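Note that one protein chain is taken out, while the other chains of the complex remain in position.
And now, subunit A:
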Amino acid sequence: MKRNADKNADEDVNGGEHEDVQDGVNDGHPDERGTPIGRRVFLGTLGLGALGVVAAPKLQRGLEGFLGGTADKDPTGLTGLLPNGGGFRYYSVASSVPRKNADTYRLKVDGLVDHPATYTLADLRALPQTRMVRDVQCVTGWRVPHTPFEGVRLARLLDEAGVRPGAKAIRFTCFDGTYSESLTLDQARRADVLVALRMQDKDLGHSHGGPVRLYVAPMYFYKSAKWLSGITVTDDVEPGYWEERGYDVDAWVGRSNGRDDDPTS
């Protein structure tokens, strides 16, 4: 009843000339009265959204388990498009990334080393290869279980170059022209850090950072720089692209970035 009173008041003010004059005529019409269900749906949606944020960690784990399993058996690949639907996501920070192949690809090792070197893809393939199968964990939440990576241990390249005393860290650069990463020398010498040439038992494709990417098994996947083109030994850690934008430099899975994922290595 109160509403009708308001409406009549509106009408008085407008002297009945307004285009909505018919509203007054319609008072008492079913279109104008009834339960305020619209408001309830609106507030309910907001409430569900808030509840979703609170319950997200639990929901996410459940869905990942389910969708991760389904994605492996899904021939259409559609589950890969679902949020956290298993599988990799393509992230590039550059406008376009040049393609490199066996003829054009070069990996440069320089900085505080005795023997700076440039490797071709064939050079890298000729070195001893290490294959590891671990989970891949992205800091945004997606995880790809049991992913084989294969390549040359980074420690091997560092040994060949001869790291000078006083060196403390490595800076990685990429042929996308933008991305960079970093590791301390101790981290870089771990056995589970590779200069990867193959992933999922295939040569690394362009979209996965091929022909050569870094693979830092125990850390969040942003450390595993794609399209690796430069390894520079430095005297201090220079934070990489995402680390300049707030992510942790020491990105151990489950022990950094405020996350508690299961370790990957």
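Quick notes
The definition used in the following text is that a residue touches a chain if its C-beta (ideal position, glycine included) is under 8 Å from a C-beta of that chain, and two chains touch if they have at least 3 such contacts; residues count from 1.
In the analysis below, contacts and distances are computed from a predicted model.
The chain that is not shown carries the UniProt protein name "Formate dehydrogenase, gamma subunit", picked from "UGSC-like domain-containing protein", "Ferredoxin", "Sugar ABC transporter permease" or "Formate dehydrogenase, gamma subunit". Interface note: of A:Leu59, A:Ala102, A:Ala126 or A:Ala191, the residue touching the hidden chain in the full complex is A:Leu59. Remark: the residues of subunit A touching the chain excluded from display are 3, 10, 17-23, 25-26, 29-46, 48-50, 52-54, 56-57, 59-60, 80-84, 88-97, 140-141, 207, 246, 257-259.
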